[in-house]
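Just one protein chain is left out here, and the rest sit where they should.
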Amino acid sequence: QSNVTLYGRVDLSVGNLKDKVKNTSTTQMFQGGDGGLTTSRWGLRGTEDLGGGLKAAFKLENRFNADTGASQDPYFKGESSLSLMGGFGEVKLGRSTTVYDDVRGLGQSRDVFDSAFTASSNGVFKSGGDYASRFDNKISYYSPNMGGFYAGIDVSLDEKAGVSQDKYAFKAGYKQKEFEVALAHQNEKDKSDKYTALAAMYDFGSFSVSGAYNQRKGSAANGDDSEYALGVTVPVGAWAFSGGYAYSKTKDSAGGAKNGKASGFALGATYALSKRTRLYAGYRDVVVKNNVGAKTKDERLVAFGMRHDF
Amino acid sequence: QSNVTLYGRVDLSVGNLKDKVKNTSTTQMFQGGDGGLTTSRWGLRGTEDLGGGLKAAFKLENRFNADTGASQDPYFKGESSLSLMGGFGEVKLGRSTTVYDDVRGLGQSRDVFDSAFTASSNGVFKSGGDYASRFDNKISYYSPNMGGFYAGIDVSLDEKAGVSQDKYAFKAGYKQKEFEVALAHQNEKDKSDKYTALAAMYDFGSFSVSGAYNQRKGSAANGDDSEYALGVTVPVGAWAFSGGYAYSKTKDSAGGAKNGKASGFALGATYALSKRTRLYAGYRDVVVKNNVGAKTKDERLVAFGMRHDF
Partner (left out) sequence: QSNVTLYGRVDLSVGNLKDKVKNTSTTQMFQGGDGGLTTSRWGLRGTEDLGGGLKAAFKLENRFNADTGASQDPYFKGESSLSLMGGFGEVKLGRSTTVYDDVRGLGQSRDVFDSAFTASSNGVFKSGGDYASRFDNKISYYSPNMGGFYAGIDVSLDEKAGVSQDKYAFKAGYKQKEFEVALAHQNEKDKSDKYTALAAMYDFGSFSVSGAYNQRKGSAANGDDSEYALGVTVPVGAWAFSGGYAYSKTKDSAGGAKNGKASGFALGATYALSKRTRLYAGYRDVVVKNNVGAKTKDERLVAFGMRHDF
């Protein structure tokens, strides 16, 4: 069947989550997204050459919890899209990641593999829990690479009569072989939070680094957040070692109850059994403090796992 | 994998739905079935040659909303069937479209591509909202082509002890290269409505036409419905242009409160970028009036979209 490629990934790990505030410890199997490298998935994708430099493409991607076999919701949570591509760039319709989420990914790309082990995950970056990584009903335009420069814009239609709650995101970046830097902004008009991300990556050959600065101009309920992360990844043969550090500071213009600080530290290693299969281990330590400096979260994750692509 | 074919379709459009009764207007992304050519789907199908002219076949088809990635319910809503085929025709078990629905499809085949733009859709044909297009627990027999004549029958088992609520449908038709006419009837014994459809298609080469006459002998809640539709499609190179008109009249033997009239007018065009990919535009205008002539619906749909088969 040449029109469609069936692909996927199963990622499972076993580890321990220690809650140092509640003083509990749980040994668990993780489905990947919650304590491993990536969420498990299967999907269908294809590209058709329409002639004249024009191409059509589609992608449908289910996400599931491999530890229990449960599908995540909606069914094609990962992506459900249709694209038309050409010299002009790409127009994509449907559900897929926002360009803002792409730039966040770049900023964590060397920070323990942009995984559940990444230092900024699990509450260190407060914005992580409330921005939309994907938009439904989205019309996107991605520019072609213009001498290294690229840009993209997303518009998600609110589909409601009498209100104006479309969501927007845009990004602009510059990419060379060893270097990439990008800026993005996301505005979800159905809530008052606005998100800005600045991210960069540099590959020095024997190691590579990524850095992120995010800013949330938040609602009264969320507060304003300033977020910083740095990661380094070192490939050694079939191994890749990585470490990351993340820090955030939340300010509350209203009263101060939202004020707080959070930090995370993470280490990880992967070992490639083949191009498609790797074993991995990860460690992540997260501390979140409220406006009077009390720890509201102090959590340590350690896990060992396996990831297989097909 | 020779035993199974993986196939599907992604259909997405962007347009405007104007409600002239409420005086609202909404710009939307449509998943196809609600404002485009067809509902998006993916499926598995296969045929096995058993020798002696006998074949086994199966089809499993999921329908989904491509604008949000949500699966429709049940999972294999489109079809979930197993067939045995031979010189005797075909016996099919499981869930699939009724033969009555097939004939309705024939009657709208040239009426803006039997799509969301079709003149009779969205309330003009009152029966459209209450007949079952597919039966579960269905045993079907489809005759072979007998000198142009064909027939089919569906029985859906009620699976309840002590009641007799099986559902039935049958069709009979005649088909030549340029011409097809068919009659169908559907009786869903768990409600008192009965449906009859007469449909025809003629292909004149430079254009083709389809016509439909449906009749619902309805329950007190629904009333009796007489429904008429006419469509014409003109292919011009990679383009196809189509227009349709539909009209219905509802009579209420009880009091008269169900009396009413409805009409729809539709225009559409498709442009084939390839055999598998097309761009399209459509327009549909629907007016529904109640027993005193007041408009209960006055709606206009305009949308532009893309459909890709794989």
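Miscellaneous remarks
We call the chains A and B, going by the order they appear; numbering starts again at 1 in every chain.
As a convention for this text, a contact is a pair of C-beta atoms (placed from the backbone, for glycine too) under 8 Å apart; a residue touches a chain by one contact, two chains touch by 3 or more.
What you are looking at is a predicted structure, and each value in this text was computed from that prediction instead of being measured.
Shown as candidates are A:21, A:70, A:163 or A:221; the residue that touches the absent chain is A:70. Residues 1, 3-4, 6, 44, 46, 48, 50-51, 54, 56, 58, 60, 73-82, 84, 93-95, 136-139, 157, 159-162 are the ones on subunit B that touch the missing chain. For subunit A, the residues touching the chain absent from view are 1, 5-8, 10-12, 14, 19, 22, 24-29, 40, 42, 64-71, 273-274, 276-277, 306, 308-310.
Please note the rule applied: only the chains that are shown with their structure count from here on.
In whole angstrom, the spacing between the mean C-alpha positions of subunit A and subunit B is 41.
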